[in-house]
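Apart from one protein chain that is not included, each protein chain of the complex appears where it belongs.
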Amino acid sequence: MTRFEWSRKITIGHYIPIDSIIHRLDSSCKLLGFTVLIVAIAFCNSYFGNVLFFTFALFLFVLSRLPIRYGLSGIKPAIPFMVILAVLQLLFYGGGVTASGTVYIHYSFLLITSDSVRLVVVSAMRFVEIILVSSVLTLSTPETELMHGMERLLKPLKYIRFPVHQFSLIIMIAVRFVPTFAMEMEKLMKAQASRGAAFGTGRWWQIIRRTKDMFPLMIPLFRSAMARADDLVLAMECRCFVPGQSRTTYRRGKARSRDFSFLLIIIGFSLFALFYPFPG
Amino acid sequence: MRAKSSLASMGVDRMERQPLIRAEDVSFQYKGDLGEKVIPALNQIRLDIYPGEYVAIIGRNGSGKSTLSKHFNGILQPSRGDVWVDGWNTKEKSRLQEIRKKVGMVFQNPDNQIIATTVEDDVAFGLENIQVPPEEMDERIDAALRLAGLSSMRRRAPYHLSEGQKQRLAIAGVIAMRPACLVLDEATSRLDTYGRRELLRVIRRLNEGGMAIVTVTHHMSEAAEADRVIVLDEGSIVLQGPPREVFQKQAFLQERQLDVPAASRIAGMVHERCPSFRPDLIDSDEVAGEVRRLIGEGEK
Partner (left out) sequence: MAAEPIIDVQHLEHTYMKGTPFVHQALTGVSITVYSGECVAIIGHTGSGKSTLVQHFNGLILPQKGKVIVDGADLSDKKTDMKGLRQKVGLVFQDPESQIFESLVGDEIAYGPFKMGWPIKDVRDAVKGAMEMAGLPFDAMKDRPTAALSGGQKRKVALAGVLALKPKILVLDEPTAGLDPRSGMELLGRLKTLNEQEHLTIVFISHHLEEVAYLADRIYVLDHGKNIGEGSPATLFSNKKMLEKYRIGTPETVDILYRLQDAGFSVNVAHYGIAEVASQICSILEHGPRRDRYDTV
């Protein structure tokens, strides 16, 4: 029964352990590169630019040797949302007509111009591109690598006294315990269901009842979180952890020329797709 | 017989060596909810643990065995008396880190001791804390994982490990810091037969390499592996000695709600009917050996 198995889907995360150029990239360069790419996509308004980005996203999938259907499966649940958004944008764009624009339909409040059509198409494309690009990142990088990449990127912040190391330690522990709690939640749901509990029944307006239905899950989960935290602190202290004391780091950046060329290619490509004066 | 020879060598060693851990008249009381002191958990404990020794602490629930083990690296400080680790008093807060480097500790639930998202990062955690230079870490992580039998798991995520493997990871994380003593607080109680056997093998290997082991356990067959068994009851040491001596006092132990290994019980029963059969046997290997010895003599 898949009802209780949702947690496994969180549990496993998304990383797919295969080997490719993309998998082997240094995580901080990769994280930075993909961030640049996503920001560039978000600002890209032209048809041509988006076609380029879309092609590039597919190209990344090929490079990373990831099955494209995993990327596409991320899009599927977003389709209804995208359709609603498109309809709303089309109906209520209200931006008027620009000098270069053409009016397609004008009926009472309804005004559909080439600009509003472009907005709809471009935002749908951007959406798909961002999902594809971020899928490549998460499918090809283990969470740990992402965290260490982030830690290295944040390192300069320590000069403004931002506790980078502690911050990333907290994130690491949080990520570490996600599967643990997800499994625990699954077990609790099954255990309470075995005693006749039914979750997610009752109408939406029966908020009190639905909240009360969650008590048999939330109370034990909360209690276990407290107990685990106690144990964890003890275990950390036993391994000589003293908050705020300086530590060395096991993971060091291993960025090589290959990683920097990847970063430069992405930056160059993004600038081109964003600013080249495409016709139309 | 195995334990006999180690016992003899221990007697000599004890004279010569300084204790690694010394508990002097340690008493401890847990504070109640309102800060008032309630039940005394430990009562005037005097105990020395020597380098390289293998000690098992047994006792029923609430006997204070877990509380005692938490004194060995300064997690708890005695209400009265002192605990010394390698000459340092655990009450000296500034020495705590040195003390914890000397005495590592592993607890019951492995899931709550693993901090990192991969095996190697978790082993590195302690090394980072004691500021081991990064270029030295790889070697230490390798060695610790090899000792714990997890070399092939290095890049795995902890949730892909079995309970037994998780517990061995917890041990690897501690031994990478190269402690002189490893304290295990009911570390095998959640493992299945196979997981327990593998864990015990790792512990034995560490002990053979010279690390002192203190294990708090409910499992008498585990205690039988130690050089010395300490029986706690109501916060006091009521009996201690080599396992074969301790496990002969079946009536005494049963009064304190403790069992003895099945091998010891069988040896006791056989001894009653055939007095030539030694009653002080502690494991199945010894029982079979004793039968062979007696029959062999008969044949001659």
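Think of it as A and B in the order they're written, each chain with its own count starting at 1.
Going forward, a contact is a pair of C-beta atoms (placed from the backbone, for glycine too) under 8 Å apart; a residue touches a chain by one contact, two chains touch by 3 or more.
Since the model is a prediction, treat every value here as computed from it, not as a measurement.
Within the complete assembly, A:L188 is the residue of A:L188, A:C238 or A:L263 that touches the hidden chain.
When the whole complex is considered, the residue among B:R80, B:R95 or B:R190 that touches the unshown chain is B:R190. Interface with the hidden chain, as seen from chain B, comprises residues 60-61, 162-164, 189-190, 192-195, 197, 218, 221, 257, 259, 261-263, 265-266, 269-270, 273-274, 276-277, 283-285, 287-288, 291-292, 294-295, 298-299.
Across the interface with the omitted chain, chain A contributes residues 1, 4-5, 8-9, 12, 16, 70, 184, 187-188, 190-198, 215-217, 219-220, 223-224.
The rule we apply is simple: only the chains that are shown with their structure count from here on.
Centre-to-centre spacing of chain A and chain B amounts to 45 Å, using the average Cα coordinate of each chain.
Chain B makes touch with chain A in their complex at residues 73, 75, 97, 100-101, 104-105, 107, 109, 111-118, 120-121, 124-134, 137, 141, 157-159, 170, 173-174, 177. Within the complex, the chain A residues that touch chain B are 11, 142-144, 147, 172-173, 175-176, 179-180, 183, 227-228, 231-232, 234-242, 245-252.
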